[in-house]
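Supplied in structure tokens, the structure appears directly below.
Every protein chain of the complex appears in place save one, which is left out.
Chain IDs A and B follow the sequence of writing; residue 1 opens each chain.
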Amino acid sequence: MLWRIARHLLAIVGLVLVGGLISATLIRLAPGFDTDERQLNPNLNAESVRVLHDARNSEHNVVKFYISYLRGALHGDLGISHALEQPIQSLLRDRWRVTARVAGFGLLLGWLLAVSLAFSVSLARSSGCELVGTAISGAFLCIPAAVLALLSVILNSPGYLAISLIVFPKVYRYSRNLLAKAYAMPHITAARARGLGELRILLWHALPVVAPQLLTLAGITVSIAVGASIPVESLCGLPGIGQLAWQAALARDLPLLVNVTILVTLVTLLANSGADVIVHMTRSRQA
Amino acid sequence: MRSARTLACVILLVVCVLSLAANWIAPAGYAKQFREAPGAPPSTQHWLGTDELGRDRFARVLYGTRISLLLAPAAALVSTLLAAALGGLAGYVGGIWLRLATGFTDLFLSLPWLFLLITVRALLPLNASPFVSVLITFLILGLLGWAASARVLATGAHTLRSSDFVLQARASGVRGFRLFAVHVLPNLKPILYAQFWISIPVFILSEANLGILGLGVAEPLPSWGGLLRELEGMISFRDEPWRLVPLILLIVVMTSFQTLLSNETEEVAA
Partner (left out) sequence: MSRRMFSRLLLCLSLLTGITAAQDGTVLRFCLRAEPKTFDPLKVDDDSSLTIRYLTGGVLVRANRQTQALEPELAESWKISKDARQITFKLRHGVRFSDGSPFSAEDVAYTVTRLMDPELHSSTGDAFRSGNGTVTTKILAPDQIAVAFSAPVVGLDRLFDQVAILSAHSAKKEATVLGPFMVAEYKPGANILLKRNPNYWKRDAQGRPLPYLDSIRLDIQPNRDVEVLRFRRGELDLINSIDTEYYDRLAASQPAVVHDAGASLDSEFLWFNQVANAPIPAYKRSWFRSASFRRAVSGAINRDDLSRVVFNGHAQPAFGPVSPANKFWFNSRLHSELYKPEAALQRLQGDGFRLQDGTLRDKDGNAVEFSIVTNAGNKYRERMAVLIQEDLSKIGIKMNVVTLDFPSLIERIAQKFNYEAAILGFQNVDLDPNGQMNIWLSSAENHAWNPQQQTPATAWEGEIDRLMREQASATDAKKRKAAFDRVQEIVVEQAPFIYLINKDALSAISPSVAGASPVILHPQTYWNAERLTIHSTTQASR
């Protein structure tokens, strides 16, 4: 068990390092890397514009940049952001709580909504309810994230509401499909024939069948929530890492982007690996 | 359920026919700018009013349907097949292949693909035909959208490996890919169908967002994503409720899709 966790952690560290390098390469190779919008300012003379260009010289060689970044990171120095001209460590430290709160609550609420709806529809066993569930989840799936974020501002509700409405339809569809499939299994018919109540059937006989996939889905939704926090934070004016990531992308701020990507990769890997470990634990307990 | 399925079929058919018949139903076309009436409310001439440049919204919905409702499901199919191939197979095979696949998938989920898309735009000629540009956009969306469900499929396939019917099939001599394709994959349908269904509106909306990078549908071609983005400017929905029509239409179409997809034989109350 412990060996499994240790192996997962080693794999995570390795993947994070590789992910950081690939991201840095993608960013470096994308057009617009060497530019700064200040160079369009006619008040700057030629010398100043040249200095702007030269500021990025140390980042031209991606591998060199990445190695020096890692060396600095080991000492706690995560570099300086071009876009905001501040040390990245303090930027992340000030903002991670906001994103954790927004994405975390958004996830919880989204799952709550999805699971409640999926359970209700499963228990009701009517095609009308099925249609309503599909329509509601379909509606939120079709509304752009920007509009959901604006809605949450209009309704004075916190940013995590928008994230929950982005996560909820996806979780609903997966869980409803899985539950419907589980209900088609022979042991459910047998349970019903024995006169067991619908709630008992759902919780004790249908849910355990789909639990592994739902757990894996839970891990995936973490990365969906983190991804959704970029437009939501920007629109709701929440000073989190998502807003930072968007500013960094617009400015091609390599040091900041590499840090944010590594953070996102770490969170994704931890969430998915965590889900894997739990799935394995439940499987071995069943076996 | 049967009547619901019939209704869904009819709705989808009607939408298809209307979009194909756009040339006759909305002869003004999607590009003509009625500059004397920008942002006009619905009238006999413009059933859904005009957009901010005076183009007939109803015509744009019809023509946009052709592009979005053809290409988005195609891209969704691509991503679903990729997910099935990578996630499903890896989960079925298990062992080191499963670990490699899950690691690769997790990495894929975390990378900033925005920059790859920007690079793709740079590689395309600026005067690329709108058809090519749209095709490439949806192809890329399909190629990038498989990772989330691949993970869930891997878990599902891995669980199914040790299920009774698979063991039975193996004992009967069914091996390898045939075992996967015939016995395991069909039981992964809930996840595959969910992935397919979710991907369609996600890709339609993503196509609109890709306009920021220069990909996506080029002006003056309409797309559902672009029409849905009109909602962003509405700070009070009471103002122009007809702008909600494309959204309602998409919800109706998606609900119809789902009704057709859900062919799981669940016992339902009559």
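A few comments on the model shown:
The definition used in the following text is that a contact is a pair of C-beta atoms (placed from the backbone, for glycine too) under 8 Å apart; a residue touches a chain by one contact, two chains touch by 3 or more.
It should be emphasised that the depicted structure is a prediction, and the values quoted were computed from it without experimental measurement.
Among B:A8, B:A101 or B:I118, the one in contact with the hidden chain is B:I118. Note that of A:N41, A:S120, A:S157 or A:T189, the residue touching the chain absent from this view is A:N41.
When the whole complex is considered, the residue among A:L29, A:L70 or A:L84 that touches the unshown chain is A:L84. For subunit B, the list of residues touching the undisplayed chain reads 31, 33, 35, 38, 52-54, 118, 121-122, 126-127, 211-214, 218-220, 232-233, 235, 239. Residue positions on subunit A in contact with the hidden chain: 30-49, 51-52, 83-86, 91, 94-95, 98, 150, 153-154, 234-240, 243-244, 247, 250-252, in rising order.
Quick note on the criterion: only the chains that are shown with their structure count from here on.
Each chain gets a centre from the mean of its Cα atoms; for subunit A and subunit B, those two points are 20 Å apart. Across the complex, subunit A meets subunit B through its residues 11, 15, 18-19, 22-23, 26-27, 29-32, 125-127, 130-131, 134-135, 138-139, 141-147, 150, 154, 169-170, 173-174, 177-178, 180-181, 183-184, 189, 212-213, 215-217, 219-220, 223-224, 249, 257, 261, 264-265, 268-269, 272-273, 276, 279, 283.
Only residues 1, 4, 99, 102-103, 106-107, 109-116, 118-119, 121-122, 148, 151-152, 154-156, 159, 187, 189-191, 193-194, 197-198, 201-202, 204-205, 208, 228-229, 231-232, 235, 247, 250-251, 254-255, 258-259, 262, 264-269 of subunit B touch subunit A when the two sit together in their complex.
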